[in-house]
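Some notes on the structure that comes next.
Yeah, one chain of the complex is gone here, protein chain that is, but the others are all in their spots.
Chains: A, B, C, D and E, in written order; residue numbering restarts at 1 for each.
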Amino acid sequence: MTDLVTFGETMLRLSPPQGHRLETTDDLDLRIGGAESNVAAAVSRLGFDSAWLSKLPDSPLGRRVTVELQSHGVDTPVAWSDDDATRMGTYYIEHGGAPRGTNVIYDRADAAITTVSADELPTERIRESEMFYTSGITPALSEAAAKATATLLETANDAGTTTVFDLNYRSKLWTPEEAAVGYRALFDAVDVLVAAERDTREVLGRDGTPEDLVSGLADDYDFETVILTRGDEGALALHDGETYDQPVYEADTVDAVGTGDAFVGGFLAARLDGENVATGLEYAAATAALKRTIDGDIAVVTPEEVDAVVGEDGAGISR
Amino acid sequence: MTDLVTFGETMLRLSPPQGHRLETTDDLDLRIGGAESNVAAAVSRLGFDSAWLSKLPDSPLGRRVTVELQSHGVDTPVAWSDDDATRMGTYYIEHGGAPRGTNVIYDRADAAITTVSADELPTERIRESEMFYTSGITPALSEAAAKATATLLETANDAGTTTVFDLNYRSKLWTPEEAAVGYRALFDAVDVLVAAERDTREVLGRDGTPEDLVSGLADDYDFETVILTRGDEGALALHDGETYDQPVYEADTVDAVGTGDAFVGGFLAARLDGENVATGLEYAAATAALKRTIDGDIAVVTPEEVDAVVGEDGAGISR
Amino acid sequence: MTDLVTFGETMLRLSPPQGHRLETTDDLDLRIGGAESNVAAAVSRLGFDSAWLSKLPDSPLGRRVTVELQSHGVDTPVAWSDDDATRMGTYYIEHGGAPRGTNVIYDRADAAITTVSADELPTERIRESEMFYTSGITPALSEAAAKATATLLETANDAGTTTVFDLNYRSKLWTPEEAAVGYRALFDAVDVLVAAERDTREVLGRDGTPEDLVSGLADDYDFETVILTRGDEGALALHDGETYDQPVYEADTVDAVGTGDAFVGGFLAARLDGENVATGLEYAAATAALKRTIDGDIAVVTPEEVDAVVGEDGAGISR
Amino acid sequence: MTDLVTFGETMLRLSPPQGHRLETTDDLDLRIGGAESNVAAAVSRLGFDSAWLSKLPDSPLGRRVTVELQSHGVDTPVAWSDDDATRMGTYYIEHGGAPRGTNVIYDRADAAITTVSADELPTERIRESEMFYTSGITPALSEAAAKATATLLETANDAGTTTVFDLNYRSKLWTPEEAAVGYRALFDAVDVLVAAERDTREVLGRDGTPEDLVSGLADDYDFETVILTRGDEGALALHDGETYDQPVYEADTVDAVGTGDAFVGGFLAARLDGENVATGLEYAAATAALKRTIDGDIAVVTPEEVDAVVGEDGAGISR
Amino acid sequence: MTDLVTFGETMLRLSPPQGHRLETTDDLDLRIGGAESNVAAAVSRLGFDSAWLSKLPDSPLGRRVTVELQSHGVDTPVAWSDDDATRMGTYYIEHGGAPRGTNVIYDRADAAITTVSADELPTERIRESEMFYTSGITPALSEAAAKATATLLETANDAGTTTVFDLNYRSKLWTPEEAAVGYRALFDAVDVLVAAERDTREVLGRDGTPEDLVSGLADDYDFETVILTRGDEGALALHDGETYDQPVYEADTVDAVGTGDAFVGGFLAARLDGENVATGLEYAAATAALKRTIDGDIAVVTPEEVDAVVGEDGAGISR
Partner (left out) sequence: MTDLVTFGETMLRLSPPQGHRLETTDDLDLRIGGAESNVAAAVSRLGFDSAWLSKLPDSPLGRRVTVELQSHGVDTPVAWSDDDATRMGTYYIEHGGAPRGTNVIYDRADAAITTVSADELPTERIRESEMFYTSGITPALSEAAAKATATLLETANDAGTTTVFDLNYRSKLWTPEEAAVGYRALFDAVDVLVAAERDTREVLGRDGTPEDLVSGLADDYDFETVILTRGDEGALALHDGETYDQPVYEADTVDAVGTGDAFVGGFLAARLDGENVATGLEYAAATAALKRTIDGDIAVVTPEEVDAVVGEDGAGISR
């Protein structure tokens, strides 16, 4: 049985070397990235069986994605598209530093996943899984993707699979108003909500203290767990009426992209391992901090490394 | 005054290192490529003023194209698109070797140029230019691009600018039947036709000896010059009732992409320099052979290097 | 059910850039290589389920192997060793060219697999599989490895799994006399024998024409199929009393290492697909030729590419 | 009409990878660098027409410079030298970090520009331009270069072109005493002076507070504008009797070389855009800070990026 | 006459690029590293004749070590092993950053040096040298290596060569108890002891203030000089009854490996130059700080650079 199934878009990720610009570079690093596959890869690396559902063009570019995900042990029973009108989503990332921010350029229109339907995916994998995860990016991709997202969340919910949803608001895909409608249509089928504080305020239009935000969300939508992620200020969770405050672990950041997905991956792995929410948050924060030291979207870590951070070992040289 | 204006699509060109596969590589070389900009760059490098007209997304990816073309001295008065629905065309190239062919994957749908209109381009540049070049790829991109192609060819023709057209049939863009219709709609405004023997037979549906092909085309459409390119068998031209046979120069090939465009660039540069068709073909073949020794679509050569090949200097080390 | 299970050693493969020497390089490419995992990867890439059994050190170096094999879809239910006295086998390869040969340096002593026992491997995977493959390298590694090889071959044989054995004589591991004894102890459990002509003569001490060699082997050991690989002269097979002669496909060689394993992989994939021996040999030769155009031990190919070679498409650029 | 013309030497710039030493490296990055071309490139990138005048050897090395400058949109109507006694200036840069400083090795003797004469340059470009910029490096290169510098500054001054001069004292080219004489001979034709505080004190021999320095310079030589650059302490300008104090923007520095030229480029672009001195200094400081995040001498930036820094947007990831 | 002879193991050092993991990288940097060759290289670079004694496999891998050491001017009269049972020691290093530490994986079992005997080394080089250095790693490698260490230290001692010994405790080679016995067996022949504070406490089992530690060691074993290295807190030395406290110089660290060896190299070079212990410690700290800015184990520095740090010049750009 799979421990975690995720569903969403993964893109090719193209980046020039450190300090170089897209306008002038002639070298690009090629990796892959996508919230749902990042989470699946982190959970697989942390010792659990995970699978990622999606739709990809039947081409070397599409296979580039499954090759990299499989390397991390993720199962990839995706739908393959032969439709020439669909393509491989791509994003370009130029790492910056103050005062130049990191710049992301998305080139994801007409990706194969925009034509996905729940019918072409092995939904039994979700029913047989312990957890199902998707994020607010997926329903924003197309009407078809939104419909599939709803179907899969309901499928999971009906089967007793714990459902996890991260808002992951993307302003380049839809407006806050559209997103709010889209999110609310799904909340009913969600057990565990992960929400950035900023999205909670600006998209869901809620206010108050962080404590107000988590309790308001939990009350209004009857979530089993709500996790509010707050950047440098850590995370706040509410579960069974109790709140948990988790600070961040300091990190020498090489690449910040994927930090939030590593956080979710660490949390879900701990939960799959039977840990309580407090411990889950520690593993989440540790996995996120480790991710920041690693090039690429994916948390290429081991359970032992996460344990060591939770146990607060310093960063020296071990020999 | 500009010597040559060209019009067409240029794409980002992404390729893994020699012997590596797209499915598994994590390094890509980034260059640019497009028939019309390849020709403009070759002509500029060979000593003439050239300009390239097109439409690009107003982004680092769009600017990546003008940066590289400008580096070769090409002027780039393009239209910039702010329309989020358009994108930067991209192609992936995996160099092979027998028995694995070189593999090209196009990702060019919805490129900014598919929305181009002659109105947004500086057509006076064409009227003031000695030559205008475009290829059969451009009208295949979209209805708008086909209309702009026709308008620009007619603009050139009306202004007495010599018009040059290379069939450049692309089976992934249209059928032979569609292409034949598209080509014929433009032939009236074309002075110099460049046609691969294969396209002449399979798309234009003509047959006979190579000599039959060039004379048939010249007769039917009243071209001033017809150049039939025949791969390893060289090229055959017809001009003023005389035919010219040009063999290829042997080359140690590093990258065959762009060979045909280098051929056209060498021919046009010689013609701009006042050379006759026979000499033009020699320069064409020499530029094409040099291109094959160079990584990327563009013939990064000097006039002296082309002269040296025409003068048949051997390939040793000069010190 | 798995289609193919293989068992053997896989090493890290370290190589300097083309034209550079190990003595002076400061850059190494890191890949993995091993006959049995090369075969498993080729078969997986050609569309069948494969698994590779082995024993690896429980370290990033050991996981480097499973990461790369999983990326090609190979299942890796290996035994992990915590014994500090065992290590990760490594080999260095310096690509040459006439008159300098390619140089391989093995550093494989005390690899974890030298302590392997059949008990620590999931032998049920072999029993449930259609085919089982190992090579003459494995029993040469250690007494424990030889014993495990015998046990696994017998397990397969008893379960009705087709067993495939490639002599793969390695003079740095044992003498011809030792190898001959080792091979003969296993032949009883082997259905399909793959043998280089040179090993057949120099190790097994047989002589005569190639036809004599295959028929002699088949007669003496009652193999179902015997394939004699003959380098540039192709391969000769005997099956059901009929001989099959397969020439090589010409290839522009980038990296010759792994050619033989790609040949076996192509053959087994065709056989798993229900093809007869003649067709199997064509797929074998095609896969081997493609492998030569690719950097690394593994045939990073697709079924379509192998089909295209068998169908004798030329190596041009398709666009 | 050109907005800015500059005149000076540009060199090849060779640097080993981060953390590697020149003594032991076998890889060098090749870029170009020179105060006057750095300024021209920054101004072109910020939206104005710029041209760079110089003299280069007629060789691939000389063309390497024009290729890179043209890529940034800079026009390069340079004199080409066929004199075998002249060469391409080169500099090596080894990036350090405390306590090892960044090390620069110049190899610029007998560069083609040391033989330059105003006669061989298109001086009408200067007369038709809005601004002309050169620095104190140019007259230090040779007597011929000093004479050409004086002639071009006077040409500009006579034509009403605003003249801008940056002291840029280089101790490896001349003594403070020689430099002081050289500078003073040119000041009469200078409208805008840019001077490092240290050069003002140690070369021009002035003292007092920064305010004393700018007012003293303005009074003594009747400059329209004086800008005193003060490293981490920002810049102080005097214009029309008013002083302006500009702090630095903090930056994560990848490469500090070219910071001062980016500052001048940002200032001149703002002035060409009609901005006042205070705003000009803000753009100067923002362009300088962005430059520090970028590899190479040149500020590969966009107007939008400079605007964003002036508008004090933080450095996050925008998606 | 040689100024310094050292004896010990040097390994190949393999590391992925910054931010990449061993599990997933396909690129490795190849360097060499070993305490005793690091010290010999630093001393040679700082202007003295040094030689390194060891035993290496007679292969390209063994020669890779002498090639790199010779490049730094170190003489390498090593014993070459043709014994196929011995190999080249290797270590893998993955640079981290908080909260992920730098990870070192040793693969040094059965290195050729484990079979070394004093007989096969040119011991006259030690007798004719001013100083002899080895570290506590060497006797931990094997019984043979321990015996050779003792013999060489005694040879040096008997000949009046100053002997220097650095504890360099490695927990992966022996237990604290074993190490303490091993060290004490050698102390009688040691003149200058270098000991990390942590090893002094945890291996030698001593306690008290740092001052207590150095005076206790000096008293108990009659060392001429004792240097206690204390990480960020600098070093404390005792010599002729006087203690010397040396703080660290701050450094922008690129690679911390080899810092301790650079410290010893700087100290010994200064002592060979006739400097007193206080000055020796300054040079030690300066060489160590410079090392941290450089990729690899070895302090690729010049005497002038060390002088500049001792003279406290800031880290700017000199031109």
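Keep in mind that, in the parts below, a contact is a pair of C-beta atoms (placed from the backbone, for glycine too) under 8 Å apart; a residue touches a chain by one contact, two chains touch by 3 or more.
Everything numeric here is computed off the predicted structure, so don't read it as measured data.
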item: Touch partners, limited to displayed chains, of the chain removed from view; value: B, C, D, E
item: Residue, one of D:Glu94, D:Asp199 or D:Asp261, that touches the chain absent here; value: D:Glu94
item: Residue among D:Met11, D:Val43, D:Val67 or D:Ile126 touching the omitted chain; value: D:Val67
item: Positions on chain E contacted by the hidden chain, ascending; value: 67-68, 70-73
item: Where the unshown chain meets chain D, residue by residue; value: 14, 21-31, 59-61, 63-64, 67, 85, 87-88, 90, 92, 94, 103, 105, 107, 109-110
item: Contact set of chain C toward the excluded chain (per top definition); value: 17-21, 23-24, 96-104, 106, 170-172, 256-257
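Simple rule for what comes next: only the chains that are shown with their structure count from here on.
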item: Steps needed, at fewest, to go from chain C to chain E via touching chains; value: 1
item: Chain pair equivalent in interface to A-E, over half of contacts matched, among C-E, B-D or B-C; value: B-C
item: Chain centroid nearest the full-protein CA centroid; value: A
item: Whole-Å separation of chain centres (CA-atom averages), chain A against chain B; value: 44
item: Chain C, residues touching no fewer than two other chains; value: 26, 67, 71
item: Contact graph of the chains (line, ring, star, complete, other); value: other
item: Inter-chain touch pairs (all); value: A-B, A-C, A-D, A-E, B-C, B-D, C-E, D-E
